[in-house]
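Every protein chain but one is kept in place in this view of the complex.
Labels run A, B and C following the written order; every chain starts at residue 1.
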Amino acid sequence: MEAIAQKIREAAKRLLSEGKVDVVIGYAKGTVPMREYPYFAYTPEEAENLTWSSFCCNNLALYTIRRPGRMAVVAQGCVSRNLVNLINENQFKRDDLYVIGVNSPGMVDRRKVQALFPGKTITEVIEEPEHLLVKGQGFEERLERKKVFRSNCLTCVQRNPVISDEMIGEVGPEGHGGNIDKVAAPWEKLVPAERWTEMQETLKDCIRCYACRDACPLCYCHVCFVDEAQPQWCGKTQDEADVATFHILRAFHCAGRCTDCGACESACPQGIKMRRLTSKIEKDIRALYGYRPGMEIGAQPPMSLFKPNDPQDFIK
Amino acid sequence: MSQKILAKNKLDAFLQGLCRDQDLFAPVMKDGKVGWAPVATADQALWDFSNTEMSPKDFFFPQTECMMRFKNVQGDPQGMIMQAEPALNRPRVLLNIRPCDAKAFQVLDLIFVQDEMTNDLYWRDKREKTTLIGLACNDPCPTCFCTTVGSNPHGTTGLDVLLVDLGDKFLAQALTAKGEALVGDLPAAAGGDEAKAAELKKAAEGKISGGVAMDKVNSREVMELYDAPLWDRVMESCLNCGTCTFCCPTCHCFDIQDETQGQDGRRVRNWDYCMSWLFTMHGTGHNPRGTKKDRVRQRFMHKFKYIPVKRGGEIGCVGCGRCVRLCPVNIDVRQVVNDMNA
Amino acid sequence: MSENAEFSPRIAAFLCNWCSYGAADLAGVSRLQYPPNIQVIRIPCTGRMSPKFILAAFRKGVDGVWVSG
Partner (left out) sequence: MFARRRFAVLKNLLEYVGIEPGRLHFSWISSAEAEKFQKTVAAVTEDVKALGPAQHMIKDIRKVA
């Protein structure tokens, strides 16, 4: 990890000192354990703060939106797919972007780590090749990284960047062996009434902070539908209908665009599993139209395309 | 006020007394998270925890609160009928609330109840009917910084009773008449117990590692801080989500809406947050806080400059560290304030 | 079924101006009888249809939604 981080810093310093880009967007070490944060390096000195670890959970593609100038972005598989998405959606030009590609080791879910130490405070987490050394007040334990992966990293199919101008470290294997189709499967077996109860159970802690929306590199509408007042599609209350409306429509707006980067779940202060909704759509889009978002520059988004033989059994 | 001893094997009896004609709430462990829930016995409540994930402000200021209901039946000679929401019908006790959270309510009192005109009866009703039994922090976490913003792990501000865990028993300090009524019958504490509590207090204060310095923030002019270049960097990674404000014990902004359903309607007040562009959007289309920078700056300036200036030096932050722990992009309030103070 | 015998559902029908709305018109002039449970909302094309409309209809308490091109 540290070796990769060092190479990222070197690349960033070179790009900035040569004046190739105005800013390098990467990750820096957070002030609390297991929380690296998006960092913007404008000078070679600032590039020293860049890092790379198991906790780079934010999707940096978000910060390229409506950002003038030339930028370099540290991108693992999912971030690069979102960059491709944004290029395809004409948000910026490929020429303005320099991709510092990294093979994703699979990011770690800090909630899963914390859940192993209920009620205890973790003060430090040290990276080891396949393990994490977790230290806290009065305890120390070594965890296998794979056991505490974010669930979307387990089902990842694209750990290497799709586009990159420079690859840091080796190109690695693409997946971790999980199957995204299985995320939605338990719900699909239920009868409608049970599905509804299960969804309410999943969403019950939602506080409507919209961190999932704001962390998502797909959600860049100038005015989100939840903020529209005339008509008001979705009330501001904690009523289950309002919460459900928000989550259903947000998920649907990501149809054919979601790369399953997991930024929404990582950002959620309440640990809500909204991938239960988005993974279902991802699966449907793949099954119905054979499309995986963000894999290729110039690909037509499935929702703005049709074929004469598209499935239509559901239409009377 | 009196210093009493509450033995750990007498907790159930104590709690039974509390529940008799009041609703009793305490932090509990639920799905791996510490949150508030009704309790009846001592083993249901947590006695050793850092703090609840979310602040308990929703006991007094619920995220969604109905303010009144109305009916507008066509042709009804009475016209529109408006009906007040009933007040809280049973008094409440919050057990094991942390001193920082209790202090937050006192800060909010300054805002919700200012004078005759600014006198929020929804807030006041619930405040008056609630008793706060605090549990002193013997083991503050690394994100706590209460001592540097005028709060304390063993602080008594805003509490009716403060419990201090002495190992095999609690030292119960009654702080108000309401508190005295609850613990008055307990056996009195010995001098050694009070000394031990003082020792624990000192130890807890010593464990607070990080913090904020406020001296220059206090002496600088508002506009100097407002125009400081630091905001350009603070705002960069901010998502403009509501996490920090919603988990904050002192954030108190809201939005009032009327909702209708056929002939019925209600006026409802929901939490709102200054990070949202919609929060300050005017009907004219003008937005005085139109950029991300304006909105990020607002939260810190409000807590550390506007509130102190307007409320006699009281800081709008109690140092609970929730926003530090929960911010999806790790915007650390301690760092921001120290930058303001630089 | 029996407990719903008296139940008369409300159904929001989003009809395309050029297709189903025309069909509804023709059904009317042809004096064809159909259940009165639908409340027709004319849209310029099913391409105008948004998922928001469907959820908004459910939120307003309709028992079913029918979109027809």
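FYI, contacts are C-beta pairs under 8 Å (C-beta built on N, C-alpha and C of every residue); 3 or more make two chains touch, one makes a residue touch a chain.
Since this is a predicted model, take the numbers as computed values, not measurements.
**Student:** Would you list the chains present here that the left-out chain is in contact with?
**Tutor:** Computed over the complete complex, the missing chain touches A, B, C.
**Student:** What residue numbers in subunit C mark contact with the hidden partner chain?
**Tutor:** 1, 3-4, 7-9, 11, 13, 18-27, 30, 32-35, 37-38, 46-47, 49, 51, 54-55, 58-59, 61-69
**Student:** May I ask you to list the residues on subunit B that touch the chain which is not drawn?
**Tutor:** 64, 66, 259-261, 264-266, 268
**Student:** Write the list of subunit A residues that the hidden chain touches.
**Tutor:** Here the touching residues of subunit A are 184, 187-188, 192-199, 235, 237, 239, 241-242, 244-245, 248, 251-252, 255-256, 277, 280-281, 284-285, 288-289, 302-306, 310-312, 314-316.
Everything that follows uses one rule, which is that only the chains that are shown with their structure count from here on.
**Student:** How big is the gap, in whole Å, between where the Cα atoms of subunit B centre and where those of subunit C centre?
**Tutor:** The separation of the two C-alpha centroids amounts to 49 Å.
**Student:** Cα centroid separation between subunit A and subunit B, in whole Å?
**Tutor:** Their C-alpha centroids are separated by 32 Å.
**Student:** For subunit A and subunit C, let me know how many angstrom lie between their CA-based centres, rounded off.
**Tutor:** 39
**Student:** Would you pick out the residues of subunit B that each touch at least 2 other chains?
**Tutor:** none
**Student:** Touching at least two other chains at once: which residues of subunit C meet that condition?
**Tutor:** Not one residue of subunit C touches more than one other chain, so the list is empty.
**Student:** Report the residues of subunit A in contact with subunit B in the complex, numbered from low to high.
**Tutor:** Per the touch definition, subunit A meets subunit B at residues 30-32, 35-40, 58, 62-63, 111, 114-115, 118-119, 121, 123, 137, 207-211, 213-215, 227, 235-239, 266-271.
**Student:** Where on subunit B does subunit A make contact in their complex?
**Tutor:** Residue list for subunit B touching subunit A: 29, 32-34, 46, 48-50, 53-54, 63-64, 139, 141-143, 233, 236-237, 239-243, 245-247, 255, 257, 259, 268, 270-273, 276-278, 324-332, 334-335.
**Student:** Note which residues of subunit C are touching subunit A in the complex, please.
**Tutor:** So the residues of subunit C touching subunit A come out as 51-52, 55-56, 59.
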